[in-house]
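Missing here is one protein chain; the remaining ones are kept as they sit in the complex.
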Amino acid sequence: MQEYEPIIGMEVHAELLTESKMFCGCTAEFGGEPNTRCCPVCLGLPGSLPVINVKAVQYVVKAALALNCSITPNSIFHRKNYFYPDLPKGYQISQYGDTPIGQHGWVQITVNGATKKIAIRRVHLEEDTGKLLHVEGDRSHIDYNRGGVPLMEIVTQNPPPPGLDQIQSAEEAKEYLVRLRAILTYIGVNDGKLEEGSLRCEPNISLRPVGQIEFGVKTELKNLNSFRAVLRGIEYELERQEKVLLKGGKIVHETRRWDDVRGATASMRSKEFEQEYRYFPEPDLTPLRFDAQWVEEQRKALPELPDQRKRRFIEELGIPEYDAEILTDSRPMAEFFEEAVKLSADAKSVSNWMMGDLLRLLNATGTEMEQSKLTPSHLTEMLNLIGKGTISGKIAKTVFEEMFGTGRRASEIVEKLGLTQITDESELIPIINQVLDENPRIVQDVLGGKDKSLAFLVGQTMRYTKGRANPPLVNRLLRERLESRR
Amino acid sequence: MILSREDVSQVAFLARLELTDEEKDKLTGHINNLLQHFAKLQELDTDAVEPTSHVIPVENVFREDKARPSLPPQDVLANAPESQDDCFAVPRIVET
Partner (left out) sequence: MDLAGLTVKAAHELLKSRQVTSRELTEAVLRRIESVDDKTKAYVTVTSDIALRQADAADKRIASGDAAPLTGIPIAIKDNMCTRGVLTTCSSRILYNYKPVYDATVVERLAAVNAVMVGKTNLDEFAMGSSTENSGFFASRNPWDTEKAPGGSSGGSASAVAADECLAALGSDTGGSIRQPASFCGVTGMKPTYGRVSRYGLVAFASSLDQIGPITKDVTDTALLLNVISGKDPRDSTSLDVPVPDYTKSLAPDVKGIKIGVPKELFGMGTAPEVASAVWDAVKLLAGLGAEWKETSTPSVEYGLPVYYIIAPSEASSNLARYDGVRYGLRSKDSPDPITMLMKTREEGFGAEVKQRIMIGTYALSAGYYDAYYLKAQKVRTLLRRDIERAFEEFDVLVTPTSPTVAFGLGERVDDPLAMKLSDVCTIPANLAGIPAISVPCGFHNGLPIGLQIMAPGLGEEIALRVAYAFEQNTDYHKQKPNL
């Protein structure tokens, strides 16, 4: 049977965290009543002219440098001409051809222990469109609040130049997006919210027979609003394409929409007729010129990036590579970790709690790290309580959940719920006696040499004490009491 | 003739102009005339010439990233041929 290999290209749009829009002074903040964040410029009123937001340019330079790109010394804006009711000027100001702000970069990803440097072709700056709202009846509504918000586009390069790689699986595509998001949020140019659409990813996917050099016909995926959707959407599309090809069918060049509920993609529109965008240099804007020395200063001023931080976690704090990767995937996560390590010194147990219970709770509740009520000092305080023997590791899980849910301090929770560990023998002996009385057969088993059955008795004791008993103490007392019954 | 009547129809669609047959005929002739006139430019060797897209030598013209008040909503919609619920309204667009 013919075997195929996937080639995946990623086109990512990131809204920039500027105060105002790309070419006018309207606020770029998300939300607002419809059409309340508009002016002659972003409405494209006749006679209005754009003026470049300097912060947006600085942000794209920053991002391009963080993505290992070179900065194009003379970068210009173009008009991308097409008609759509959400596009007020009949063209989008964008950057075309060989003069985007950043070119020729890469992002490093690690999937299943294998490291790849994914090639980036271009990083450029453009403006967002307005929003179409589909209402009941025979009308569509348009809200131009998002129109003109600065948008950075990051496109991978397939085939990659020598020394760099391309994305070849859904897992790699997801990981690429995870690391890209980490980098963009680290340098503070984007908030990384896939669900809200401030970070959007449109992969294009094709299969080619193994051994063939030319790429197959590709489809473009839209509506991937979470990492899970990226993974599932691409996996689905790869399987669908393979089925079509194996049946001798042809892939149609088209845009397909991922339906998260149905777990399938469906055709949106054919791209058989390539759009004719009639790009030309935007005469209303002057060129950007980047001085080499200024670019160098920007590079030096970059904050520590996820990969650098990951290496530091591994080398200085002895964190395993896999854990370090996860901990540095988001800036808030990495910062939480560092803060907690500073307070507790025990990096390994901080990491264990974060990788285990914290991630589980974040996922289960759909909470972002930055929204979490848990603070680093809460976690380290809890670790101290465990260290001092005030609470058991098992109880700590309950405490942790409570801290996560309420944002209260560990000591407060322990006291309020009476979760302090029982270390007083006189308090435990009556309970142990009761357990032994209630389980005469188990007692005989243990005394008869079936040491394994002791665990059951320990478990019963823990149950009666709601897990508060100190396990080594319970063990010792049980053995003593059993001996006395021999 | 450089441009056929079909070419003209295609360009008209690109420009979103609905032309009558008469307009198409007239434009086909006219555009071809002009294109012939434009052919004069091919006389010049411009291989080593930079294009002029900006006639003034000005670069890096920026504005500060400062939010300013937007237009009042009644101004935004003041000229709208049709509006509903503070939005511009158009005939329903089939989801794409």
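Labels A and B are assigned to the chains in the order they are written; within every chain, residues are numbered from 1.
We adopt the following convention: contacts are C-beta pairs under 8 Å (C-beta built on N, C-alpha and C of every residue); 3 or more make two chains touch, one makes a residue touch a chain.
Computed from a predicted model, the values in this text were never measured in an experiment.
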item: Touching residues (missing chain, whole complex) on subunit A; value: 40, 43-52, 79, 81, 83, 85, 88-91, 140, 142, 276, 278-280, 283-286
item: Touch residues of subunit B, complete complex, unshown partner; value: 3, 8, 11-12, 14-19, 23, 26-27, 30-31, 33-34, 37-38, 40-42, 44, 46, 49-56, 58, 61, 63, 71, 75-76, 78-82, 88, 90-94
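The working rule: only the chains that are shown with their structure count from here on.
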item: Whole-Å gap separating subunit A and subunit B, where each centre is the average of the chain's CA atoms; value: 40
item: Residues of subunit A touching subunit B in the complex; value: 18-20, 25-29, 33-40, 43, 51-57, 76, 83, 85, 132-135, 137-144, 268-269, 276, 278, 280-281, 283, 285-289
item: Interface residues, subunit B side, partner subunit A - complex; value: 14, 16, 53-54, 56, 58-68, 70-71, 73, 76-77, 82, 84-93, 95-96
